[in-house]
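Missing here: one protein chain of the complex. Every other protein chain is in place.
The block that comes next holds subunit A.
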Amino acid sequence: MKLKTFPGGVHPPQYKDLTKGKPIEDMPVPIKVIIPLQQHTGAPCEPLVKVGDEVKEGQKIGESKAFVSAPVHTSISGKVTAIEPRPHPASAKDVMAIVIEKNPESAEVSARPPMLHLGTPSLQTESWKELTPKQIKEKIRESGIVGLGGAAFPTHVKLSPAPDKKIDTVILNGVECEPYLTNDHRLMLEKTSQILEGLNIILKVLGVNRASIGIESNKQDAIKVMENAEHSYEVGGRDALHGISIEVVPLKVKYPQGAEKQLIKAILNREVPSAGLPFDVGVIVQNVGTALAIYEAVVTDKPLIERVVTVTGNGIKEPKNLRVRIGTPFSQVIEYCSGFVNGVSKVIMGGPMMGLAQYTLDVPVVKGTSGILVLKDIKEESEGPCIKCGRCVESCPMSLMPNRIGDYAETDNFDLCKEYGVFDCMECGACAYVCASRRPLIHLIKYAKSRLAAKK
């Protein structure tokens, strides 16, 4: 059978073997965390605590009144030692952050204490069904859940489409097309039923009865596990699944297959209009990690205080899939993975295609940190002039002309960049990956976007 996919795209080497066979490991609770007040797209939070306050694991410490925002919670119990701007792995500027340190006497670094007041279900597993969609959304918001695929868009906003948009399908995104990353893959294998339950909660909130789970065909085990689990649901005849159809869709291995718009095109053959959102074609896409977080928030009242991070690359001694508390500094995560090998040249948050290079290891793991990639011995290739080979145009999944946009950005012709659709670009990096002259096309595109935004 021909696998479904989208036009354009590239085939970078996968490098997933480093971690894909390694079960998720719980990292010991750190003695210090840095919780930035902005870890999501939207308005930053205001702190709810003061320096010197004692806080308890899972307590809400930052909140915003704005709709497009998500509260933040402390991931350890301890004392607030500072509230000040700190480096943030995904922000151009230092971001206000709450620093929490554990009391030295109660510091248990080696063992991971069970989350006593968090892990126990406050509801019977089935009783979330009695909640109204509004109550569920309120719970999701209160738990600070954002999209865990990387963009960190507040989930309750995504689950609140405009009333005039008719949603008919939910897509669960288990594609994980970024090379190296395996956290979603491991979650699908290890937390299958919880993810499916999370999907049911999403379906209930939206009142939709059709869902697709998109998984790249390089994850055959995950496809199988998901299909089996979904069958057992149907065979078991659980109430939640009455009239609900869930389909697992294996997809061609191609980057960026996991991008929202490309996933919709591949599975449903619908095209999201320029400057539009998946709402406009009746679809909502959620990452598998987000579905799990929704399950944990709604069924077990656990706020988003930890996430799975793939620590990988040829520059790290022991690559791992780790469950890390939000706010743990990168330096500690790397130390837990036995540190760097010699000759490390780059530490990237995220994958190699869209990830962001870091200049300090003092940055904390945030809600959007899907991976920490450490690379050694990177060749510094010098860029040349565009030779008009057209490979970037061919590879662009949004059918743009990155060569033109890059040229215009370089010569400060920002209006022309806009005309050539710079705002439709999602910065997937396919163009820069294939560029024969090694032109920094994404840098140029980001620069053009920032200059256009400053003009407004």
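As a working rule, a contact is a pair of C-beta atoms (placed from the backbone, for glycine too) under 8 Å apart; a residue touches a chain by one contact, two chains touch by 3 or more; residues count from 1.
Heads up, the rule we're going with is that contacts and distances are computed from a predicted model.
Student: Given the choices "Aspartyl/glutamyl-tRNA(Asn/Gln) amidotransferase subunit B", "Branched-chain amino acid transport system ATP-binding protein", "Pyruvate dehydrogenase subunit beta" or "Ion-translocating oxidoreductase complex subunit B", state the protein name listed in UniProt for the chain not shown.
Tutor: "Ion-translocating oxidoreductase complex subunit B"
Student: Looking at A:Cys177, A:Leu268, A:Ile316 or A:Leu444, which residue reaches the missing chain?
Tutor: A:Leu444
Student: So one chain is hidden, and I want to know which residue out of A:Glu101, A:Glu142, A:Glu394 or A:Glu410 touches that hidden chain in the complete assembly.
Tutor: For the chain that is not drawn, the touching residue is A:Glu410.
Student: On subunit A, where is the contact patch with the chain that was removed from view?
Tutor: Subunit A touches the missing chain through residues 87, 92-94, 357, 359-360, 380, 410, 440, 443-444, 446-447, 450-451.
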